[in-house]
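Take a look at the following structure, please.
With one protein chain withheld, the remaining protein chains of the complex are depicted in position.
Our next item is subunit A:
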């Protein structure tokens, strides 16, 4: 197991390098001049522009720019944006917001998704089961952008139950965006759990558990749910990585100063260093949580062994 984890961690290095290079190339390929965009409507002398272009290596070919970036990276320097602020500071400022948002979303996803899925799976074809099926279909078929605006309008503006935007009210401000962010995964978790529970209830070993005269509670909890939740737990684990990277729309709509909104703003301003730094971080989260899930899988299911 230890060797397996070490090998997987080593493999993340080329993946991260490749991802960062791709993102670097995409930012490079964006049309327009970031220095002129930075200046806006103010007149700026060509000499100043030229000095800035030189400082940020904007006149060099792509591979030279990437090499300069990597040189900094290996010295622990993620570079600076065009205003001279270190990218590392930007990440330190914005990451906690996104982590809080993702945690709130995961809690919603796990609690609501699991409970709904388990109940629907145990009482298949009941009213509740059909309710879960219809509502989850509805949720997954609405794009998150629409869902975010509708939730903001309905619960934030009309009903006034939640703050409309920003993080001024602490954890409370994260509830509505967290729910919106979780919605798609929540529906998926409910569906996955329902199918898994319904399938396991028909398993031979559940029949054995009944033949052993175990109380119904034991049959359901120990011999059905424990087995059913293996795929669900692994999905939720992998989803942490996705949510940390997928909060761009939610953070922008609800104006949460997290890494998602930062990436959105930076792409528009062609802040290459910021985009590359944050997106590479997102890729790292994704890979890392997938590794955690693979290890977790071996813990939950004794049939899975690495090495």
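To be clear about the criterion, contacts are C-beta pairs under 8 Å (C-beta built on N, C-alpha and C of every residue); 3 or more make two chains touch, one makes a residue touch a chain; residues count from 1.
The rule is simple: contacts and distances are computed from a predicted model.
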item	value
Absent chain [UniProt protein name; select from "DNA polymerase-3 subunit epsilon", "Cytochrome c oxidase subunit 3", "histidine kinase" or "Oligopeptide transport system ATP-binding protein"]	"Oligopeptide transport system ATP-binding protein"
Touching the absent chain when the full complex is considered, from A:55, A:210 or A:268	A:210
Among A:33, A:92 or A:301, the residue in touch with the chain that has been omitted	A:301
Contacts of subunit A with the absent chain, listed as residue ranges	202-205, 207-216, 218, 222-223, 226-227, 230, 300-303
